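Right, one structure below, let's go through it.
One protein chain omitted, others in place.
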Amino acid sequence: MSVIRLENAPSIIGYAAVVGRRESEGPLSDDFDMHDSKEKFGMDTWEKAESEMQRVALNLALAKAKLTGKELGAIFAGDLMNQCIGSSYAAECSHRPFFGLYGACSTFAEGSVLGSLLVERGVFAKCAVLASSHFCTAERQFRYPLEYGGQRTPTSQRTATAAGAFILSAEGEGPYVREVLPGTIVDMGITDINNMGAAMAPAAYDTLTKYFEETGKKPEDFDLIVTGDLGKEGHGIICDFMKNAGYDMSRVYNDCGLMLYSTQTQDMHAGGSGCGCSAAVMAGHIMKRFEKGSLRDMLYIATGALMSPASLQQGRSIPGIAHLVRISAERSGE
Amino acid sequence: MSLLWDMVKAFLVGGAICAVVQIFIDKTALTPARILVCLVTLGVVLGAIGVYKPFIDFAGCGASVPLTGFGATLAEGVRKAVDERGLIGALTGGLAGSAGGIAAAIFFGYFFALVFRSKPRD
Partner (left out) sequence: MNVDKQTYKKYVASRAPASPLVKDMFLAFVTGGAICAFAEGLYNFYLFIKIEEETVRTLVPVTIVFLASLSTGLGVFDSLAKFAGAGTLVPITGFSNAVISPALDDKSEGLVMGVGAKMFTISGPVIVYGVISSVIYGVIYWLMGVLL
């Protein structure tokens, strides 16, 4: 698969990020549109809470774009819950064509790739991209009950309670989705669910090197390169491997999992993870930086660890994936 | 004075068992559920070969409260029941010996599950 250039680059005309308590206490707190310190969003179960969080993010993004739900051609959404129920229930009352996606932590980029392609090719005039994760629903599904007493290893990441939304449009003032590179599945044999950074880093390396090789660009051509949520471990691994391949990313590279929480004051081990992590960082922090003009051209590479509780119990290794999206304040040019 | 000494013994022995298990938690990929299963099975084996009883006599709750003690209780219950009732005791003795702890865990677990709500942990 090669890099797809979007000649009539779709514009991100609305965006919103909604988070839970610990995310709102982190370094990016000012960039989020809303948070609920109880993390229940007025609902009685965690699953309903996650849907509500995603629904609120969609409505806030629509409001910012001065649109109503009816004007959306389609919704692309995903989360971590079984059968993607978080997104289905969130999209239920919008009555718009709906595509449920599963890409684990890469979902927001997966949705952005699909959404921007379909908008650019004229299939939809506007569409919404959504992703969410909730610590409590993910913990119940992938790890242990919430009140279960256990220790986390230093390489483990915390599933963020967060949702992010983009509204993509064929017309708009930007920022624009200029290029996309869908990822392929890369599995380097990592089986440890407590070290997902190591499982996903090879996929991010694969996608990034493909992009640089094909376009002839270098990391320093961009203001910022962010990976989805490789966390502390994955961040170190990809820096090592990129350096060996001749790409020095140290000055422009960051990771959403490390940006979301403070590693000093919050006990989050290797950082954040989950679909909502990079979704909220992109739709909150990064978009605010485009607004302020401090960011002109960047690469977003969201990584996903595509295991299930059953595959883990069967001892299978964790397949990783990484989708790349280039977002730029300019619609054309290099 | 003997109470204090009993408590010190329980502290040292119980603490030592926990510290040893901690090595397995940190150094191996064993999940907590597997560790608990290993401990209870080990307790049955140690109880069966007669090692655990003297250990409880020495350390009291330092040996009986860790999950190995739960296993030893199962073994002891089985032995008693086989002595009294023959082969059928192999089936009835274990759970009878540990019935209090299991029933308490189920009852209190159910009761408090109804009363409280789960909260996101830090």
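When the chains are written out, they are named A and B in that same order, and each has its own residue count from 1.
Please note the rule applied: a residue touches a chain if its C-beta (ideal position, glycine included) is under 8 Å from a C-beta of that chain, and two chains touch if they have at least 3 such contacts.
Model, not experiment: these values are computed from the prediction.
In the complete assembly, the contact with the undisplayed chain comes from A:Q151, out of A:Q151, A:T265 or A:S332.
Remark: the omitted chain is touched by one listed residue; of A:D33, A:E47 or A:D79 this is A:E47. Although one chain is hidden here, its contacts on subunit A can still be listed: residues 44-47, 140, 144-155, 186, 188-190, 195, 198, 202, 205-206, 233, 236-237, 241.
In the full complex, subunit B touches the hidden chain at residues 3, 6-19, 21-23, 25-27, 32-33, 35-37, 39-41, 43-45, 47-48, 59-62, 64-67, 69-71, 74-75, 77-79, 81-82, 86-87, 89-91, 93-95, 98, 100-102, 104-106, 108-119, 121-122.
Everything below uses one rule, namely that only the chains that are shown with their structure count from here on.
Mean C-alpha positions place subunit A and subunit B at a centre distance of 45 Å.
Interface residues of subunit A facing subunit B in the complex, by the touch rule stated above, are 20-22, 39, 135-136, 144-147, 150-151, 161, 192, 267.
Residues 25, 29, 32, 118-122 of subunit B touch subunit A in their complex.
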